[in-house]
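Sharing a structure here in C-alpha coordinates format.
Omission of a single protein chain aside, the complex is shown with its protein chains in their original locations.
And then chain A:
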Amino acid sequence: MQQDIPSASIVSLRDVQKSFGSLKVLDGVSFTVERGEVLAIIGRSGSGKSTALRCIDRFERVDHGEIIVCGHRVDSPDVNLRALRQDVGIVFQSYNLFPHLTIEQNITLAPCSVKRMALSQAKDLARKVLAQVGLEEKLHAYPEQLSGGQQQRAAIARSLAMQPKVMLFDEVTSALDPELTVEVQKVIERLAADGMTMVMVTHEMGFAKSIADRIVFMHRGKVHETGPASILTSPTTPELAQFVGTADLKS
(Lines give C-alpha, C1' and ligand atoms only; values in the text may rest on other atoms or scores of the structure.)
Protein backbone atom coordinates (compact mmCIF):
# COMPACT_ATOMS: atom_id res chain seq x y z
CA MET A 1 0.00 0.00 0.00
CA GLN A 2 2.85 2.34 0.77
CA GLN A 3 4.26 1.68 -2.69
CA ASP A 4 1.19 2.99 -4.47
CA ILE A 5 0.21 6.36 -3.11
CA PRO A 6 -3.01 7.71 -4.60
CA SER A 7 -2.60 11.24 -5.91
CA ALA A 8 -5.84 12.36 -4.27
CA SER A 9 -4.10 12.36 -0.87
CA ILE A 10 -3.82 15.75 0.79
CA VAL A 11 -0.45 14.78 2.20
CA SER A 12 1.81 12.00 1.05
CA LEU A 13 5.32 11.14 2.17
CA ARG A 14 7.26 8.44 0.37
CA ASP A 15 10.59 7.09 1.64
CA VAL A 16 11.50 10.38 3.30
CA GLN A 17 15.00 10.55 4.76
CA LYS A 18 16.50 13.32 6.79
CA SER A 19 19.69 13.62 8.82
CA PHE A 20 20.91 16.29 11.17
CA GLY A 21 24.65 15.91 10.82
CA SER A 22 25.43 12.24 11.41
CA LEU A 23 22.11 11.63 13.15
CA LYS A 24 19.53 10.02 10.88
CA VAL A 25 16.24 11.42 12.15
CA LEU A 26 13.96 10.13 9.39
CA ASP A 27 14.92 6.81 7.86
CA GLY A 28 12.50 6.10 5.04
CA VAL A 29 9.19 7.46 6.33
CA SER A 30 6.06 6.94 4.22
CA PHE A 31 2.44 7.72 5.03
CA THR A 32 -0.53 9.47 3.47
CA VAL A 33 -3.33 11.62 4.78
CA GLU A 34 -6.63 11.67 2.93
CA ARG A 35 -9.11 14.51 2.78
CA GLY A 36 -11.01 14.88 6.05
CA GLU A 37 -8.76 12.43 7.82
CA VAL A 38 -7.18 12.95 11.24
CA LEU A 39 -3.76 11.38 11.56
CA ALA A 40 -1.96 11.24 14.89
CA ILE A 41 1.80 10.71 14.94
CA ILE A 42 3.01 9.28 18.21
CA GLY A 43 6.32 8.02 19.50
CA ARG A 44 9.11 8.66 21.94
CA SER A 45 10.98 11.95 22.07
CA GLY A 46 13.63 11.77 19.38
CA SER A 47 11.72 9.26 17.27
CA GLY A 48 11.43 11.82 14.46
CA LYS A 49 7.73 12.59 14.71
CA SER A 50 8.03 16.38 14.96
CA THR A 51 10.62 16.40 12.18
CA ALA A 52 8.26 14.42 9.96
CA LEU A 53 5.50 16.94 10.65
CA ARG A 54 7.77 19.90 10.00
CA CYS A 55 8.85 18.39 6.67
CA ILE A 56 5.24 18.60 5.49
CA ASP A 57 5.31 22.41 5.77
CA ARG A 58 8.93 22.48 4.67
CA PHE A 59 10.34 23.80 7.89
CA GLU A 60 12.86 21.02 7.32
CA ARG A 61 14.24 20.06 3.95
CA VAL A 62 14.41 16.36 3.26
CA ASP A 63 17.56 14.66 2.01
CA HIS A 64 15.73 12.02 0.05
CA GLY A 65 12.21 10.94 -0.78
CA GLU A 66 9.05 12.53 -2.06
CA ILE A 67 6.56 14.76 -0.26
CA ILE A 68 3.42 15.97 -1.97
CA VAL A 69 1.09 18.29 -0.05
CA CYS A 70 -2.07 19.62 -1.70
CA GLY A 71 -0.42 19.14 -5.07
CA HIS A 72 2.82 20.90 -4.11
CA ARG A 73 6.06 18.99 -4.59
CA VAL A 74 7.49 19.89 -1.19
CA ASP A 75 10.75 17.99 -1.70
CA SER A 76 11.51 19.96 -4.87
CA PRO A 77 13.88 22.93 -4.47
CA ASP A 78 11.53 24.93 -6.70
CA VAL A 79 8.48 24.50 -4.49
CA ASN A 80 6.46 27.69 -4.13
CA LEU A 81 6.74 28.02 -0.36
CA ARG A 82 4.18 30.75 0.03
CA ALA A 83 1.60 28.87 -2.04
CA LEU A 84 2.27 25.72 -0.01
CA ARG A 85 1.87 27.56 3.27
CA GLN A 86 -1.40 29.10 2.20
CA ASP A 87 -2.73 25.57 1.90
CA VAL A 88 -1.18 24.32 5.14
CA GLY A 89 -1.86 25.70 8.61
CA ILE A 90 0.60 24.92 11.40
CA VAL A 91 0.23 25.34 15.15
CA PHE A 92 3.22 25.01 17.48
CA GLN A 93 3.78 23.93 21.04
CA SER A 94 4.81 27.43 22.07
CA TYR A 95 1.81 29.21 20.46
CA ASN A 96 4.06 31.84 18.83
CA LEU A 97 1.48 34.59 18.77
CA PHE A 98 2.97 37.95 17.84
CA PRO A 99 3.25 39.70 21.21
CA HIS A 100 3.08 43.27 19.93
CA LEU A 101 -0.21 42.72 18.12
CA THR A 102 -3.70 42.27 19.51
CA ILE A 103 -5.43 38.95 18.92
CA GLU A 104 -7.43 40.58 16.15
CA GLN A 105 -4.27 41.94 14.51
CA ASN A 106 -2.58 38.54 14.88
CA ILE A 107 -5.44 37.01 12.94
CA THR A 108 -6.00 39.68 10.28
CA LEU A 109 -2.30 40.12 9.43
CA ALA A 110 -1.88 37.17 7.07
CA PRO A 111 -5.25 37.44 5.27
CA CYS A 112 -4.62 41.15 4.69
CA SER A 113 -0.98 40.96 3.63
CA VAL A 114 -0.88 37.57 1.93
CA LYS A 115 -4.36 37.31 0.44
CA ARG A 116 -4.86 41.08 0.07
CA MET A 117 -8.15 40.84 1.89
CA ALA A 118 -9.83 44.13 2.83
CA LEU A 119 -9.31 44.95 6.52
CA SER A 120 -13.05 45.12 7.26
CA GLN A 121 -13.55 41.71 5.71
CA ALA A 122 -10.55 40.33 7.63
CA LYS A 123 -11.99 41.68 10.87
CA ASP A 124 -15.26 39.86 10.22
CA LEU A 125 -13.24 36.74 9.56
CA ALA A 126 -11.30 37.25 12.81
CA ARG A 127 -14.55 37.40 14.73
CA LYS A 128 -15.76 34.25 13.01
CA VAL A 129 -12.64 32.14 13.68
CA LEU A 130 -12.39 33.40 17.26
CA ALA A 131 -15.99 32.29 17.78
CA GLN A 132 -14.96 28.87 16.49
CA VAL A 133 -12.42 28.59 19.30
CA GLY A 134 -14.64 30.31 21.88
CA LEU A 135 -12.62 33.50 22.28
CA GLU A 136 -14.78 36.23 20.75
CA GLU A 137 -14.34 38.44 23.81
CA LYS A 138 -10.53 38.45 23.44
CA LEU A 139 -10.52 40.23 20.10
CA HIS A 140 -8.74 43.31 21.43
CA ALA A 141 -6.59 41.67 24.08
CA TYR A 142 -2.85 41.20 23.72
CA PRO A 143 -1.44 37.65 23.81
CA GLU A 144 0.18 38.06 27.22
CA GLN A 145 -3.25 38.83 28.71
CA LEU A 146 -4.43 35.34 27.77
CA SER A 147 -3.86 32.03 29.53
CA GLY A 148 -1.77 29.41 27.76
CA GLY A 149 -4.84 27.53 26.62
CA GLN A 150 -6.43 30.70 25.30
CA GLN A 151 -3.23 31.64 23.50
CA GLN A 152 -3.12 28.25 21.84
CA ARG A 153 -6.76 28.55 20.80
CA ALA A 154 -6.03 32.01 19.39
CA ALA A 155 -3.09 30.53 17.48
CA ILE A 156 -5.42 27.90 16.02
CA ALA A 157 -7.87 30.65 15.05
CA ARG A 158 -5.04 32.57 13.39
CA SER A 159 -4.24 29.53 11.26
CA LEU A 160 -7.89 28.91 10.44
CA ALA A 161 -8.26 32.45 9.12
CA MET A 162 -6.04 31.47 6.19
CA GLN A 163 -8.55 28.73 5.36
CA PRO A 164 -5.96 25.98 5.04
CA LYS A 165 -6.71 22.65 3.39
CA VAL A 166 -4.80 20.80 6.08
CA MET A 167 -3.81 21.69 9.64
CA LEU A 168 -0.63 20.52 11.34
CA PHE A 169 -0.45 20.43 15.15
CA ASP A 170 3.00 20.03 16.69
CA GLU A 171 2.51 18.94 20.32
CA VAL A 172 0.10 21.79 20.81
CA THR A 173 -0.91 20.85 24.35
CA SER A 174 2.52 19.90 25.70
CA ALA A 175 3.00 23.24 27.44
CA LEU A 176 -0.43 23.23 29.08
CA ASP A 177 -1.79 21.87 32.34
CA PRO A 178 -4.48 19.16 32.11
CA GLU A 179 -7.39 21.59 32.38
CA LEU A 180 -6.13 23.88 29.63
CA THR A 181 -5.20 20.83 27.56
CA VAL A 182 -8.85 19.79 27.56
CA GLU A 183 -10.07 23.17 26.32
CA VAL A 184 -7.62 23.09 23.40
CA GLN A 185 -8.51 19.48 22.64
CA LYS A 186 -12.21 20.39 22.49
CA VAL A 187 -11.43 22.97 19.82
CA ILE A 188 -9.49 20.39 17.80
CA GLU A 189 -12.32 17.87 18.20
CA ARG A 190 -14.77 20.41 16.82
CA LEU A 191 -12.49 21.02 13.82
CA ALA A 192 -12.33 17.28 13.22
CA ALA A 193 -16.12 17.09 13.38
CA ASP A 194 -16.28 19.87 10.80
CA GLY A 195 -14.20 17.71 8.46
CA MET A 196 -10.83 19.46 8.70
CA THR A 197 -7.90 17.37 7.51
CA MET A 198 -5.36 17.25 10.33
CA VAL A 199 -1.98 15.80 11.18
CA MET A 200 -1.00 15.99 14.81
CA VAL A 201 2.03 15.05 16.80
CA THR A 202 0.88 14.34 20.31
CA HIS A 203 1.87 12.76 23.60
CA GLU A 204 -1.74 12.54 24.74
CA MET A 205 -2.60 8.90 24.06
CA GLY A 206 -6.19 9.23 25.23
CA PHE A 207 -6.76 12.16 22.90
CA ALA A 208 -5.08 10.40 19.97
CA LYS A 209 -7.26 7.36 20.57
CA SER A 210 -10.47 9.36 20.67
CA ILE A 211 -9.87 11.69 17.74
CA ALA A 212 -7.53 10.02 15.25
CA ASP A 213 -8.78 8.06 12.27
CA ARG A 214 -5.32 6.63 11.95
CA ILE A 215 -2.23 6.37 14.11
CA VAL A 216 1.36 6.43 12.95
CA PHE A 217 3.76 5.12 15.57
CA MET A 218 7.30 6.27 14.90
CA HIS A 219 10.33 4.54 16.29
CA ARG A 220 13.96 5.34 15.47
CA GLY A 221 13.09 7.42 12.43
CA LYS A 222 10.78 4.84 10.89
CA VAL A 223 7.04 4.27 10.79
CA HIS A 224 7.10 1.27 13.05
CA GLU A 225 3.42 0.54 13.16
CA THR A 226 0.39 2.18 11.63
CA GLY A 227 -3.31 1.52 11.68
CA PRO A 228 -6.63 2.64 13.15
CA ALA A 229 -6.80 4.00 16.70
CA SER A 230 -7.44 0.47 17.93
CA ILE A 231 -3.72 -0.35 17.55
CA LEU A 232 -3.22 1.62 20.74
CA THR A 233 -5.24 -0.92 22.69
CA SER A 234 -4.00 -3.95 20.78
CA PRO A 235 -0.52 -3.18 19.44
CA THR A 236 1.15 -5.75 17.22
CA THR A 237 4.76 -4.73 17.77
CA PRO A 238 6.49 -5.02 21.14
CA GLU A 239 7.85 -1.45 20.76
CA LEU A 240 4.36 0.06 20.51
CA ALA A 241 3.12 -2.19 23.30
CA GLN A 242 5.95 -0.95 25.49
CA PHE A 243 5.42 2.67 24.45
CA VAL A 244 1.68 2.55 25.13
CA GLY A 245 2.43 0.82 28.40
CA THR A 246 4.80 3.57 29.52
CA ALA A 247 2.54 6.29 28.18
CA ASP A 248 -0.32 4.83 30.24
CA LEU A 249 1.80 4.69 33.33
CA LYS A 250 2.69 8.35 32.92
CA SER A 251 -0.92 9.51 32.60
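By our rule, contacts are C-beta pairs under 8 Å (C-beta built on N, C-alpha and C of every residue); 3 or more make two chains touch, one makes a residue touch a chain; residues count from 1.
Keep in mind that, in the parts below, contacts and distances are computed from a predicted model.
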item: Hidden subunit of the complex - UniProt protein name among "Heterotetrameric sarcosine oxidase delta subunit", "ABC transporter permease", "Heme exporter protein C" or "Malonate decarboxylase beta subunit"; value: "ABC transporter permease"
item: Option touching the unshown chain, where A:Arg14, A:Arg85 or A:Lys138 are the choices; value: A:Arg85
item: Absent-chain contact - pick from A:Ser76, A:Ser113 or A:Ser210; value: A:Ser113
item: Residue numbers in chain A that touch the chain omitted from display; value: 57, 59, 81-83, 85-86, 88-90, 92, 94, 96-101, 109-110, 113-114, 142, 144-145, 155, 158-159, 162
